[in-house]
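Starting off with a structure, shown below.
Yeah, one chain of the complex is gone here, protein chain that is, but the others are all in their spots.
Take a look at chain A:
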Amino acid sequence: MLNYALRRLMMLPIVLFALSLMIFALQMSLSPTQRLAAYAPSPDYLKGGQESIRRMIEQYGLNDPFYIQYGRWIGGILTGNLGWSETARQPVSTALMSLFPATLELVVLAFVPCLLLAVFLGSRAGIYLNRWPDHVIRIFTILGWSFPVYVFGLLMLLIFYSALDWFPPGRLSQWAQTVVSSSDFVRYTGANTVDALLNGNLAIFGDALRHLAAPVITLTYVNVASMTRVMRTSMLETLRQDYVRTARAKGLPRRVVELRHARRNALLPLATIAGMELAVMMGGVVITETIFDYAGLGQFAAKTAANLDFPAVLGFGLYFAVVLVLMNLIVDLIYPLLDPRVKTQ
């Protein structure tokens, strides 16, 4: 098992290298002048006319061959310098690190109910196959599965912000932002709800939750569908297995067999899917964060991509690949805990 984990981890540098090469190649498709913008300390430097632009291209070696430029670039990254993000107006690593807690907070709050709901609904649908709970749950998941996130998110805004004024967009209200930015408020983690509790400020905690509610509902609904489907299918296959029939035959109550014997084993395929979903969500819930103006990694990544802010795009890409590989690894390591048979293989 350890051997396997190490082999998986050794893939990571290869993936990261290929990824950096890919993003750099995309960047090189821009003209040297366009790429120069990333180096200019201020926009005024680019107003100096053709001569100064040419001089700066020379100075930063933007006309050098591909491999020399790549080597220089990757050298900086290996020393921990991810470069400067034009969009964030701060170093890429600083921007990513300051936004990470916001996304983590949102994802955790959405993922936990999502997982519980999927297990509950999926196993119910499997148990009540082709009876009304199954039909209701199937329709609910098919609708959720087809709902575009941005349409559902905008509906949430329409109902809970425009009409009811319960859940405003953003991360905090103006007054709360002032408190959080003040020196009295200690930023332990960067996640507003956690920091509010640690500072003992319940008003801030409530305000943060108010802003989190709509994106959390949106994320939960659009993500619960696929997980519920997997859970249902897997529950159906488990319920048809011999050991389930044996358990029933020896007189165990139906409930006990269904919920204790079958559901536990039906969780296996869900673990894989849930791990992947979590990885993708951690990689930035781009559309949801954009709609609700929630300043997290996803919204940042979308802005940098639209602005062709390459240092930031690369930084985000590397972060995403690391999360994905690690998450797959964690799922693989959890597997033997759920199913002891896996260990022996």
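Following the convention adopted for this analysis, contacts are C-beta pairs under 8 Å (C-beta built on N, C-alpha and C of every residue); 3 or more make two chains touch, one makes a residue touch a chain; residues count from 1.
As a working rule, contacts and distances are computed from a predicted model.
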Missing subunit (named according to UniProt) among the choices "Hydrogenase", "Succinyl-CoA--3-ketoacid-CoA transferase", "Peptide ABC transporter permease" or "Protein-arginine kinase": "Peptide ABC transporter permease"
Listed residues A:Ala5, A:Ile142 or A:Ala203, member touching the removed chain: A:Ile142
Sole contact to the chain not displayed, among A:Leu154, A:Val179 or A:Ala295: A:Leu154
Touch list for chain A against the chain that is not drawn: 11, 14-15, 18-19, 22-23, 26, 29-30, 129-130, 138-139, 142-143, 145-151, 154-155, 157-158, 161-163, 233, 236-237, 283-284, 286-287, 290-291, 301-302, 305-308, 313, 316-317, 320-321, 324-325
